[in-house]
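Structure in structure tokens, see below.
Excluded from the complex is one protein chain; the other protein chains are retained at their positions.
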Amino acid sequence: MNFLGIYYYWVFAILLMVGFYAVIAKLNLIKKLIGLSLFQAAVFLLYITVGKVEGGTAPIFASAAGERLFSNPLPQVLILTAIVVGISTTALGLGIIVRIKEEYGTIEEQEIQEIDRQ
Amino acid sequence: MIILLLSLGAAWLLWSGLYKPLLLFLGGLSCLLTFLLARRIDYFDDELYGLHFSLRLLRYWFWLGGQIFRSSIDVSRIVLHPKLPISPRVIDVKAEAGHPFDVVTLGNSITLTPGTLSIDVHEGVIKVHALTEAGARDLASGDMNRRVAEIRKD
Amino acid sequence: MTIVFGVFLLTLMLVTAIAIVRTQNLFVAVMLSGIFSLLLASNFFLLDAADVALTEAAVGAGISTVLYLSALALSAQHEHAPYSSHRLIALAVVSFTTLAVIYATFDQPRVGDPAAPVHQHVAPWYLEMTRDAIDIPNVVTAVLGSFRGYDTLGEVFVVFTAGIGVLFLLDKPGARHSQTQTVGQVRLRHYLIPRLVGRMLIPFILLFGLYVQFHGEYGPGGGFQAGALVAASIILYALLEGETRALRALPRRLLTLLIASGALLYCGVGVAGILLGGNFLDYSVLADDPVKGQQLGIILIEAGVGITVTGVLLSIFHAFAARGRF
Amino acid sequence: MTALQAHLPALQVVVPMLSAPLAMLLREHRLSWTLATAASLCAFAIAIALTLAVFDTGGMRYLMGSWPAPFGIELGVDAMSALLLLVVTGASSLALIAGASSLDREIEVERQPLFYAAWLLALAGLCGILVTADAFNIFVFMEISALASYVLIAGGPDRRALLAVFKYLVMGTIGATFYLIGVGLIYLMTGTLNLDDIVYRIDEVAELKPILIAAGFISVGLALKAAIFPLHVWLPNAYTFAPHVVTVFLAACSTKVALYVLLRFNFVVFKPYLEGHDLKFAIFALPLALLAILVGSAVAMFESNLKRMLAWSSVAQIGYITLGAGLVSVAGLTAGLLHIFNHALAKAALFLALACLAVSVSKLRIENIGGIAKRMPWTMAAFVLAGLSLIGVPGTAGFISKWYLITATFDSGSLGVLLVAVIVVSSLMAVVYIWRVVECAYFREAEEVQSAREAPLMLLLPTWAAVLLNFYFGLFPGVPLELSSSAANLLLGQVP
Amino acid sequence: MYYAVTIALLVTMALALLRALLGPSVYDRVLAVNMIGTKTVLLLSVLSFLFGRPDFLDLALAYALINFIGVLAVLEFFRVRAEQDKSDANTESR
Partner (left out) sequence: METLLDILSWLLLTIGGIFVFIGGLGALRMPDLYTRMHAASVTDSIAPILIFVGIMLQSGLSLASVKLAAILLFLLLTGPTASNALASAALLSGYKADGPAASEEDAGK
């Protein structure tokens, strides 16, 4: 049980790594952005994992739920906000990418820098 | 239009399952809002009127369910067969019913039935991809086509 | 048993994530991130976060896929050079970060341990106070709307900023408007089946969106998810019938108004709190009975969130679409 | 009025925030400029009122939604936030006033309402970070201000602005996400998000690994946002290609606010409980600060694009601030905080002068401004005087903070001499790069600037206001000094 | 017994994911996305009963809906691209 629990944290760490790596090492701007969302998704996972209570249920009082143990609502609230922030960043980033493509004709970082150097 | 409004209302009531005055009020508001928007997006042109909830439709559904079950087993047998005995082919089916809505019903029924897949609809002719020759023959016999056409016959 | 499911899903997620990074076809990457989102959302659901799961599905699998696709339609679909020359440095930085994170896991409390400090301090208070002071079933909505309403205000303004930003960037006056008209008209009109089925469903999707909006207090849902769903239904219409017709139904001017009015509504409720003698965002003073006031406040601010989100998402979509191709 | 007094911390954020949608709705760019400026001035007035309140009572607390502290979100204003609030709202107001005539050249009239809305949001976001006392709330407002500043920078007319913004966006998001990870780990261990409450509860778990890692993540994330030395790579281009008044605003504010959060976390939250925190902080901060100072100044010396030159100088100045903080003493922190204030003054004046120059010179490169001083005497005079403040000539604001910095370093023992040497060397470098400009503008033959005219009054006025403020605070450093010393005492947990 | 269904669904998701990874054509991947979407809807419905919280069926519906819109968006994407290729032949070669 304990191992399985730790597994969540590790997956978080590895996801973080994969996303972060894509952000730093990739040259394609869209790929960077996708990496960034992976990176953020990892953090979402961390928070939600933290909020889970064993044997608990979603923190919504309902007749079906009765008097059961509830999971922690706070991380969920935080992540709701964070998801929204994430999509906003993505949208803005995509907007910038579209403009870059129009101005430069490419979305590869290296090629853009070459064009600028000329 | 009234049908839409009624079905929206019914959908809300059944879905919500909470009958507090406030929520009922909000529900009414939502239905109205949806209705207004539906009008704005030209929801009510003639292509769509064809929602006939009749006994015949129900009967068709049951028949279709049977078809789905039968052909599902057929396809499953093929999938589980070590050699994958398939003989795919494409045939054209001309829809007997003329109304676009019925063509859509037919097209979707074809897709819904495993083993046949409608890939393109053009002026009442449905291009169908069939997994096996038997499936293609079945469809070409026009049983489903006739039944769909019958739904609307008054 | 649940945790086994979770582990299974997590493993799938890992595989997907690695595949996303490895593939060079951007379209494939976008598709895979759609899958990733769905898996992530299922995981959230397993971890009892119904609201978050709904949001992740609406945002990750829905809206962001659409946005990525529309950006992709405007740019290349293939990466050229896969990695920068600083690949090794990157790897080193990343490994270091990961090791740090893994190091941190050693002293962490077991996942789901009810005695962990996270569940001790503030959380029980929220559960209790939601029952007493606000009296709505969904604790997440209560925390979101009232206890931490200020965060949510910030969230709305983040969305608002993104909307402004995309409009500012892409709405350059006189950019390719003539071309849009002809290209945008065709859309999926040719495809009979999707068009008819889609159109038949639009009102119901819309209604469902509004349902999610107004049942945020009772079940999973709320302004943001509702906004995303409503926007999705209009986007569906735009996909089926063309940009121009969608814009005719909901003109830009109206969308701009929506964006601003939602944000204003939220802020206005907060200011009303001050005017009526409470603190900013204090809903208790909105009605004679504090509990009723709280409920009223939450409904109002959720409406504000929903309106803004709908407006912003649609504006962003149109801004991308108006660039001519998608 | 007294009734409103209690709401000031909330209003500080709400006024610009509420104005943003309105500014967007106003279709006419003059109207929305007026609204934005009015809101910004109003925010400045609120900041002054808050500062007075801080002098009176030592600080203010405000409960959002009237929910009690660890559960709801609490706002708190103390000396440190008051200092930064003054800087942020003041710079925003000055830059906006200057923007009336400068921005029309860079941004189409139709898009200006959106631009002003974004400006107000950036302002609201920065104020939001400064007044809040909640770890997660800081994240939210950090993202508002960050997203808004991306928009502002992307308004730059040069297409290279786009790539610069994209890099900034990626870096900024990484920084924010790191911060989020750190906050998550803290929350995991303490179960609370309120800063004061964290301080109270972190005691029991402080020795555990997650807290240590959290401290690391938060520090690195914020360092990225604050452009502390090796993580500064996004800054020069972002500043260079932004519209001129945006550079004025951002150079004075955005990195400083990130520094503020960094200092707050490190000193208030982690310092008392993490073993050897002082030492670790100093070990990381001091070398980086020194490198930043030297590298930033050196690059600035050889840079011929004027804006980029000043941007690199900013990297160096951030180094000064970190240096002050890295000393981990009251004197050092006082100097660092004071330098936040004074550097903002000097940089704002310099960038404003550049904005004036840009009226007549299309490319702000050093080759292009030969002999311009004859054509634009007021502008260049402002540039020179502000440059003096940046160098740290006695009588200017820049001198005060450098003086304090030097005294603080002398107190820190044997290392002190080295540090002082670095400060002096970099000041000399500053002389060099300012002098290059001066030489070019005053003593070179006028070549292609024949048609140059003096900048419009609306632009000169704020520039000169900033310059004069440099001298005012150079001669009467009372207010910022008092604020920064009580803030330093607060950070180190000593009763003043 | 819900467990059995859940396991079947999860395994199928894995299979579909495998299909998405293998490709070979982009359409296969879209098909896989669609399949995973449908499976998720089923999974959610089953799980909400497994957890004894049938009120979460809302989620399942929302997923179904989003999935549908996503696939249509992809279709539109293909259409746009086909048109693009037609209009400028020298666009990105393969």
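Each chain carries a letter (A, B, C, D and E) given by its place in the written order, and its residues are counted from 1.
The working rule: contacts are C-beta pairs under 8 Å (C-beta built on N, C-alpha and C of every residue); 3 or more make two chains touch, one makes a residue touch a chain.
Quick caveat: nothing in here was measured; it's all calculated off a predicted structure.
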Shown chains touched by the chain that is not drawn here: B, C, E
Residue among C:P194, C:G221 or C:G270 touching the omitted chain: C:P194
Hidden partner chain, residues of subunit B it touches: 11, 14-15, 17, 65, 68-69, 72, 75-76, 78-80, 84, 86, 88-90, 107-121, 127, 129, 131
Contacts of subunit C with the absent chain, listed as residue ranges: 25, 27-28, 77-78, 191, 193-194, 197-198, 200-201
Footprint left on subunit E by the chain that the document does not show: 1-2, 4-5, 7-9, 11-16, 18-19, 23-32, 34-35, 38-39, 41-42, 45-46, 49, 54-55, 57-58, 60-61, 64-65, 67-68, 71-72, 74-75, 78-79, 81-82, 92-94
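Following the convention adopted for this analysis, only the chains that are shown with their structure count from here on.
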Remotest chain, subunit E as reference, centres from CA atoms: D
Inter-centroid spacing, subunit C versus subunit A (mean Cα positions, whole Å): 12
Centroid distance [mean C-alpha coordinates] between subunit D and subunit A, Å: 28
Geometric centre distance via CA averages, subunit D-subunit C, whole Å: 31
Junction residues of subunit B - those touching two or more other chains: 15
Numbers and ranges of subunit C residues touching at least 2 other chains: 50, 72, 76, 101, 105, 108, 118-119, 122-123, 126, 148, 151, 154-155, 158, 161-162, 165, 169, 191, 208, 211, 215, 218-220
Residues of subunit C that touch subunit A when the two form their complex: 3-4, 6-7, 10-11, 13-14, 17-18, 20-21, 26, 29-30, 33, 36-37, 40, 43-44, 47-52, 55-56, 59-60, 63-64, 67-68, 71-72, 74-76, 79-84, 86-87, 90-91, 93-95, 97-98, 101-102, 105, 108, 110-114, 118-119, 122-123, 126-127, 130-131, 137-140, 142-144, 148, 151-152, 154-155, 158-159, 161-162, 165-166, 169-170, 218-220, 224, 316, 319-320, 323
Residue ranges of subunit C in contact with subunit D within the complex: 100-101, 103-109, 116-123, 125-126, 129, 146-151, 153-155, 157-158, 160-162, 164-165, 167-169, 171-173, 256-257, 259-261, 263-264, 267, 270-271, 273-274, 278-284
Touch list for subunit B against partner subunit C, complex: 4, 8, 11-12, 15-16, 18, 23, 26-27, 30-31, 33-35, 37-38, 40-43, 47-48, 51, 100-101, 103-104, 107-108, 118, 121
